[in-house]
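Every protein chain except one is present and positioned as in the full complex.
The block that comes next holds chain A.
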Amino acid sequence: MAASSTARSFLQVAATEEVISPLRVVQIEGLVILKIIKHCKEFSPALVTGQLLGLDVGSVLEVTNCFPFPIREEDEEIEADGANYQLEMMRCLREVNVDNNTVGWYQSTILGSYQTVELIETFMNYQENIRRCVCIIYDPSRSNQGVLALKALKLSDSFMELYRANSFTGEKLREKNLSWVDIFEEIPIKVSNSALISAFMTELESDTPVTQCDYDRLQLSSNPYMERNMEFLIECMDDLSMEQQKFQFHYRSLSRQQAQQQTWLQKRRAENMARKAAGEDPLPEEDPTNPIFKPIPEPSRVESFLITNQIANYCNQINGVAGQSFNRLYLMKSLHDN
């Protein structure tokens, strides 16, 4: 059969690569949100994780179900147990027609302190098997203030390439113009519900004009929360200053080494001139066996980036809560005047 000019041969289609559309929106079902909230709240303040299941459709990542992971103890035998548990759950859920596709994982956090190296490692692990994965972070302590603190995160592509190459020197970063804001990308969340559940919820919605959510928001005491936030912020600043000291130390030793290299080079040149005057062969101007020529490794910047991210997060949270408190205080003031 002659292929027309518009039809492409099988070989051509197989050869063209799929264009991966960038992830724009994460669509979560109400069921998943409730499950995540329940799991995180039950075990707070311990941190828990779980697996997300769903479908990857175009530029939307749909999350349709999830299941929690049991709290893992640090034991080698339990590692196999954990994998078994996962397989068992996925198999059982498949039998009741739940989407069997892993699209990421969720974890709980306290006051937004989730930027750790383990998170990046987990991302890289997942990314090897799944083309697109997302991590959902839920903060139960913030949700007590009446805000649904749910975030969907993804590692940015440029950061992933650098991490794979394991090179975090200042030069490479400057090349790619990568700064600490570029590590994590936050993706907007959309919520969807099936028609049946929406009918039930409409009916079960209480008739009272004020809900629990409002009581939480109008609570006047936000001091304990702010205090904890400040404590975490101060600790982070300590960590950041330690990292910066490491850099300073590195720079100082680098410049010291360069000075040493210069003096050695001058000595060699003087020696060579003396030798030339005596008619002998000049010695090479480089000596790779000399320890002062050994390149000093530059400390990785990942830690400092992560800490910077965390600090920025705390600052944002403080701003948010302060805004709410202003509202409440002015409200109280006007009520009292009346």
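Observations on the structure shown:
Just so it is clear, a residue touches a chain if its C-beta (ideal position, glycine included) is under 8 Å from a C-beta of that chain, and two chains touch if they have at least 3 such contacts; residues count from 1.
In the analysis below, contacts and distances are computed from a predicted model.
Matching "Cell cycle control protein", "Eukaryotic translation initiation factor 3 subunit F", "beta-aspartyl-peptidase" or "GPI transamidase component PIG-T" against the UniProt entry of the left-out chain gives the name "Eukaryotic translation initiation factor 3 subunit F".
Within the set A:Ser44, A:Ser158 or A:Ser325, the residue that contacts the chain not displayed is A:Ser325.
Note on the undisplayed chain: of the listed residues A:Leu34, A:Ala83 or A:Met242, the one touching it is A:Leu34.
Interface note: of A:Leu47, A:Ile130, A:Met160 or A:Met226, the residue touching the hidden chain in the full complex is A:Met226. Residues of chain A in contact with the chain left out of this view: 29-31, 33-35, 37-39, 42, 65, 68-71, 85, 88-89, 92, 95-98, 143, 145-148, 150, 170-171, 173-174, 179-180, 188-206, 209-214, 216-218, 226, 230, 233, 237, 240, 244, 247, 251, 254-255, 258, 301, 304, 308, 311-312, 314-316, 318-327, 329, 331-333, 335-336.
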